[in-house]
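Have a look at the structure below before the remarks.
Only a part of the assembly is drawn; its chains keep their places, and the rest are absent.
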Amino acid sequence: GSKTETQQTQTQQSGNSGSSGKTNETASGQEVPDVALPKGAHVEAVKQLPEKPLRIAFLSWQNNPFWFPVRDGALAAKEYLANFNTTVDYIVMGEDMTADRVVAAMETAIAKQYDAIAVVPVFDGTENIINKAVEQGIPVFSFIAEGSKPSNRIAFMGQDAYAAGQLAGQTIEKITGGNGKIGVITGVFGATQHEQRMNGALDYLAENVPGIEVVGKYENKDKAETAYSLTKDMLTAHPDLKVVYVTAGGPFGAAKAIQDMGLTGKVGVVCYDHIPDNLKYVKSGEIYAAIAQDPFGQGFDSCVYLYNYLVAGQKPDSDFIPVQLDVVTPDNIDEMYSEDEYMNAE
Amino acid sequence: MLSINQAETSLQKKSKGNLLSKLAKSKEFSVLVALFVLCLVVSLLSPYFLKMQNIFNVLRQISVIGILAVGEALIIITGGIDLSVGSVLGFMGVMTALLAKLHLPPVIIFFAAIIIGSAVSTISGLLTTKIKINPFIVTLGMMSIAKGFSLLITGGMPISIENNITYLGSGYIGPVPVPVIIMFIVAAIGHIFASRTLPGRNIYAVGNNERAAKLSGIRVDRVKIMVFSIMGALCALSGMILSGTLKTAEPTAGSGYEMDVIAAVVIGGASLSGGEGSIIGVIIGAAIMGVLRNSFVLLGVSAYWQVVAIGVVTIGAVALDSLKTKRD
Amino acid sequence: MNTGVLLRIESISKSFPGVKALDGVSFDILEGEVHAIVGENGAGKSTLMNILSGVYAPDTGKLYFAGKEVQFKDPRHAQETGIAMIHQELSLANHLSVMENIYLGRLTRNRFGFVNYKEMYKKCKSDLECLGVTDIDPDTLIADLSVSQMQMVEIAKALSFKSKLIIMDEPSSSLTRKETEMLFATINSLKQSGVSVLYISHRMEEIFEISDRVTVLRDGTYIKTLNTKDTNAKELVSLMVGREFNKTFQRKIKKIQDGEKPILEVQGLSYGKKVNNVSFKLYPGEILALTGLVGAGRTELVQTLFGLYRKESGKILLNGKEVEINSPTEAIKHGLGLVPEGRKTQGLFLGMKIRENITMANLPKLCRFLFIESKNEQEKAEYYVSKLRVKATDIEQQVRYLSGGNQQKTIIARWLLNNPKVLFLDEPTHGVDVGAKSEIYEIINNLASEGVGIVLISSELPEVLTLADRILVMHNGRITGELSREEADQEIIMEYATNQLNKEMVK
């Protein structure tokens, strides 16, 4: 920890000596602006302006709707931090999520000499490139999901997927009353986050809820259509199925299948993410619970944490910042969302 | 070494014994046997398999792949390939949703979508014939482009469809899902087209020997463009079905379907070097994949073994034919 | 005669990268005449014909058909105008039936627009019968036919267009005498009905048998048009090569000595239906010809000997020792060589260079530790290109761009390079011009005199009679007769009717 800090000071010093021409700007901007935090954000920027303009790279993904609020968080942070002489570049690492895309994007961001990087590393093995950035004096903040091995990032914000899975397990326990059959539809076999969400739930159920029987695990490659077919097949083979647990993309396909078979209220879906299509089926009752992890807040906060660290060397209290897992159910949906937020969302 | 497309040949056979023995030798037949064996095994292991509801489920599940495979077969018979079917399907789902937003009557949406779909794939056809770019590259590129536009148009979010056009995907006639009926109609028309019409036969001629076709006065470029246009229309049809089933158009719907579709075509007896293949075989090929996936759920096959099983059955279904040919 | 001009060819030129294939060619084709075109390999005959039938557009020059200038967009346009062509290379769709090939692109349809296979079958059958072909079922796939049957299908196809002008580019090169006669009968009846025929062949005797006039091309230029009855083979050949041509090849018959040991002995060889209990002996320095009707199984016999097919029974003895040959690789190791029939299907690597094509079967010997000695390879290839007079820009040219006859020479070079002890030649001079033919005969003769045993399959009777010491006749996979060359003269006269011209040719 202390090593990083010294490096950080060095960077600041070199920044100091190198930007004498910009003192004017700094002087005029001496007054710290008073900007309100946007709704859904949690962390304020420190009341201090940087010595020189700062550039933060925000490396994220955009292969399914989950990432929209993340992007919105980043863009809100961009707008917010613009007042602090800091730019946030929202960069999508690639069209498919793989570990080497993370490495490639990190490498490029290092080459582009950003002052700090916020990244969604997702995969094991990305710790090496994160450490490399840190060694070169670029602080890194990871969020949403990271690999299982520790890296020298200043902190990780998110909910580890295994814990989220356990929460799903508890939810399933509640719904079923501890007895009955459940089927699992996971996104892609072997995708770390999907596996952890699946195992979190299944391990919890196996240890604590002996009355639950898992009838099968199938992959839907994040496709709603495949979830639809799989759900129909599962209900054919197990007419007494109680819950379909969808770990990743396309849960509304499973919900639609339940609706089409007229089984609303008898079978329900437990899934992730509060995207409009999911919320619709929460409202109509096929989705019993959808777990979300505050994606907007994570997108926003990670940028501000980086800013605070860059200008004031201020670190979060812990290097793990858990986010709140919101569970939306047919009972609480009207409290959490107004209907036009999801009925006409396009 | 010479593999023969016997389905077409057997059409015109006079003697019945001959027909049967030819049938037994045909590639379709071995695939049919593979399908039959698979069904037998699954039905012995699960009492649910032969329930009418399940059979219709399976048929509905293969309908999209089946319809696309008919078009893909035509392209592959000419010696081409189309990797963009999945993403053009997704794109057409999005277009359908946009048209539905205009509150147009379903019939208009239907024809408009067919025309747009055709137009999109015709571009691929034009690039392969007029600029002579390898169809693999053209359609690989088109796959990205169509997907990119779907994402740009929707901003990446699914769009829900409130229009009767969704009947194509979610309707039933009696107990039979509408997509199943559409698949059988497409297959029947495709079969007659390929085996009984002049443009259909020209497709085989082009794939068999392009030079010979050209020297015989067939306008080879037109034939190639035509099959792409047909493919585009079928992508549009499948796009309407898929988005209709869920009443939602997902921009990434259909991605990755190209492999399933091409596998169905090749399992069904077509050769990737062109000139051979039959529409009936293609539907059987799609059915094998459908039954297999269905059986995973019915039998509760453990997760990762499912992945292994898909590979083994894919190879096995085709090996049957090769082994038979070798023995002959 | 001016009124009778069907097609006027006016200063047609055509260049390919590195070659001027045609240079200002002009001449007329009259109505109802059979007009032969002769010239060496690469003279530009096929190129000219391809221009006439709309395959290529000429660089410069004009065509007048029935008095009107025409510019063909594509082959279909030429067909609609009234010109059909039989191409030098087979152009059939292998996995389609005979009838579909004949009516490719214009299948018989019923009034609803659907293909009417029944009707087409009948039509096709009668079209084939017009040609005298009765043994081809319109329903069979092309892939199941023999090469000469395929050629007959090509002919039937061209005739079915009912054109005013039919171009035949070496139609007879893979036909046996019997089928050639059927073809000639058809040409004569076409002539009666006023159809013109352009006929290309390297077989002089055919030119004199069938044509009314003959045009000579040399190096892409027009040389002369003559009335056939006013000229002779010697004059034509001299015009073709551009100098006096007196070479007549003569081989002294090799008599087998008593007690001489055969280099190759085959005992009771069988494979499928096409090779049935075949036995024969081949002596060093001997040229043994295999003849027979179409599909007699000659090709399968030599290819079985060469290890391409696994024999079902029988023995093969080389120099008295029994050998097992399970693949061409082993055959080559045992000193066998095979010039296969069907240059495009079995011989050439079209996308590769002349050099690579020539050295292909001999490459292991041109390598050091698996690395190809490129200098050595280049020299070898250059030697044979000049020896066989392959017309090409250089040895780095792709064989794809060579004329048919020059492609054939390339394949022959491949096997000459290999120094075989026993050489099977399956239609080796298919499409090769007269000059090069005698060159090849010379080479074969030299090989024989060096003690190589040679098995020659040829549908060209004069060739058999020039080269063979002994002749085996095959029928349905069996050897039904053995003749010495002197005997064969008469026997074959019995089998094949008109050999007047053959004799003249040989002389």
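A, B and C are the chain letters, set down in written order, and residue numbers restart from 1 in every chain.
Simple rule for what comes next: contacts are C-beta pairs under 8 Å (C-beta built on N, C-alpha and C of every residue); 3 or more make two chains touch, one makes a residue touch a chain.
Because the structure is a prediction, the values reported are computed rather than measured.
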item	value
Copies of each displayed chain within the entire complex, written as a formula	A x1, B x2, C x1
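Here is the rule we go by: only the chains that are shown with their structure count from here on.
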item	value
Those chains which touch chain C and also touch chain A	B
Reference chain B; chain at largest CA-centroid distance	C
Central chain of the complex, centres being mean CA coordinates	B
Centre-of-Cα separation between chain C and chain A, whole angstrom	73
Distance from chain B to chain A - Cα centre to Cα centre, in angstrom	37
Between chain C and chain B, distance of the C-alpha-averaged centres to the nearest whole Å	43
Contacting residues of chain C [partner chain B, same complex]	55, 74-76, 79-80, 85, 87, 91-97, 100-101, 104-107, 109, 113-115, 117-118, 121, 139, 141, 143, 157
For the chain A and chain B complex, residues of the former touching the latter	62-65, 67-68, 189, 215-219, 221-225, 228-230, 232-234, 236-237, 250, 252-253, 256, 260, 275-277, 280, 345-346
Residues on chain B engaged by chain C in the complex (per definition of touch)	2, 4-5, 9, 11-13, 192, 195-198, 201-202, 204-205, 208-209, 211-219, 275-276
